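Just below is one structure, and these are the notes that go with it.
All protein chains but one are shown in place.
Right, subunit A next:
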Amino acid sequence: MKKAKRCLIAVVSGVLVATAVLSGCGQSKKEVSKNDDHLTVYLWENRLMKNIAPYIHEQFPDQDIEFIIGNNDTDLYSYFKEHDELPDIITVRRFSGTDAQDLQPYLMDFASYDVVSKYYSYAVQYYKNADDEIQWLPICGIPQTIIANKTLFDQYGVKIPENYEEYVQACQQFYDNGIKPYSMDLGEDWSNNEIIQAAAIGEFTSLDGIEWRNGAETASDEVKFDDALWKRIFSETSQFLKDSHFGKEDINIDVDTGIQMFAAGKSAMFHGHPTVMQQLQKQMDAELIRIPYFSQTSDESYVYMTPSLNIAFNKNLEKDREKLDTALDVLDCMISEEGQKLIADGSGVISLNTDVPTMMQDVPGLEEEINNNAVYIRYSAQKSFDASLEAVQGLLSGEMDEIQAYDTLRSVMNRKDPEEKATVNFKNEYSISLNDRNGRDAASSILTTIREENEAQLALAPYYYFTSSMYKGECTSSRVGMMTAKSSDTALYYAKINGKQVYELVENYLADADENFYVTNKYELPIASGMKMIVNQAESGFSLKDLTVNDKKIDKEKEYSILLTDTTMSVLKKINPKCEIEQLKDTTLSSAWTKAMSKGQQPSAPEDYIEVEQ
């Protein structure tokens, strides 16, 4: 009997060991991220997480779609591609064919699908690569124009300009009356990029300009420049700067300063897209009006425009027809009328696809240009921003003439990036995708690192500030910087609250994180550090079941220091208005992370911060 019992134990043990061995070994390489069969969609801005992502979920409630935050350019996706983990759908704000070259072999060609025929030819003409493939598509054009203080114009008897000559006259009249004609934020790279293209918009929309742009977007090595064209462009840029009375002092005007000057009535014109204008209109008593950009070589005027986002699909989607259909449904949703309204926050859309009308009823002043289809999509290659900044500021400071400014732009555009040295060597890999407990290890590691650096006991942040997995090996500081949403960054806040308040904070966040934004699926669960959330998942949503610290229920009487972001801070403020909350000076989530990693230290290990019970 004893012998039989021993045998049985031995067999069971053997089986158990074998099972343990088999489960632990045999996998040749453990993947950092598990995508399973669900669709992964990267949105470059967290505003999109709040407006279009919920709408897509509503349209396709049975589809398993994960939205993750990205950055405004393709560098993050290149990082993923190097580790064979390119997501299914990627989006960026700043796009150019040359920037996305390294991703070319991995992206799907939209030209084989009917969706591309929905687009106006002019909208996709710069999206064709050298192999005649259309791998990126623009979505939802947002007009960027001059915003003028009409009340100030009327006060000084200045005519609202309808062509370039009248614009020059208007600027002179304001200048003579001691009013700054245009407080453009020329301290910002995007404004310098805009000013060159807007000043010489007649050249960029000419056939020579179109030809140059086609070549620039498909350049595999250097971007070639048409000297005759670009000399004219810089001549017109220089002229525009002079006519607008821009000078050395404008180099230091950042976006806040520029807006403040305009809002205070110290300048007659600023610039921006419809949302900016609406915000300004709320703040100002004055009547505001839009002015398009005028050609200096004809009487034409144009709406300078940028797509809200540019989208591409992973080529692997074509191996799974069902997944591809879901992806195409997501795209159709984004370019639908409702989708574009949401993406633009309802404030003015220039539709780039023919089945959806342009919606500019709430954005008056551009009717003629819209009717004439006088729309220009900006050139937004990554290097063009720095190149424009250097060139324009060189002209403003007087250190460069037109030719020198052109040479500077050209050399910066074709500058080879110096090889960056690694600042950290990651010893472990952490994935941004959900683990088997519905937590994100990479996000947890980042948040915990920041929390510990700032000596807080707890931390709570939404999921949409964390973008990337951490891959084992050397990593440069620019790549470290990509791991948080630097395009949608948040300030950090420090508060001291008791356990009860912490519980209420987490509870409220799960129920109603933000106006119009709810945690509707496991992908949207927040990231916590220093504590563990036990969450109930029901049909109606998620609710907090319990909260533990160091494996014990949180002490509701005890005071805890907690690190918060904009969103979680505002939830706390709502439920506890009297709570003292301190904003960390000159610190954002991204800057705190990059600062921590600049010392070469390893990031904190991810925590087991969440458990979801069905």
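Some points to look at:
Note that in this section a residue touches a chain if its C-beta (ideal position, glycine included) is under 8 Å from a C-beta of that chain, and two chains touch if they have at least 3 such contacts; residues count from 1.
The rule we apply is simple: contacts and distances are computed from a predicted model.
Not every chain of the complex appears here, and the one that does not is recorded in UniProt as "histidine kinase", selected from "histidine kinase", "Transport permease protein", "2-oxoisovalerate dehydrogenase E1 component beta subunit" or "ATP-GRASP peptide maturase of grasp-with-spasm system". The chain that is not drawn here is touched, among residues A:117, A:283 or A:602, by A:117. For the chain left out of this panel, the touching residue among A:205, A:267 or A:388 is A:205. When the whole complex is considered, the residue among A:214, A:235, A:414 or A:454 that touches the unshown chain is A:214. Residue in contact with the omitted chain (choice from A:39, A:134 or A:277): A:134. Within subunit A, the residues in touch with the undisplayed chain are 109, 111-114, 116-122, 124-125, 132, 134, 205-207, 210-211, 214, 298-300, 354-355, 371-374.
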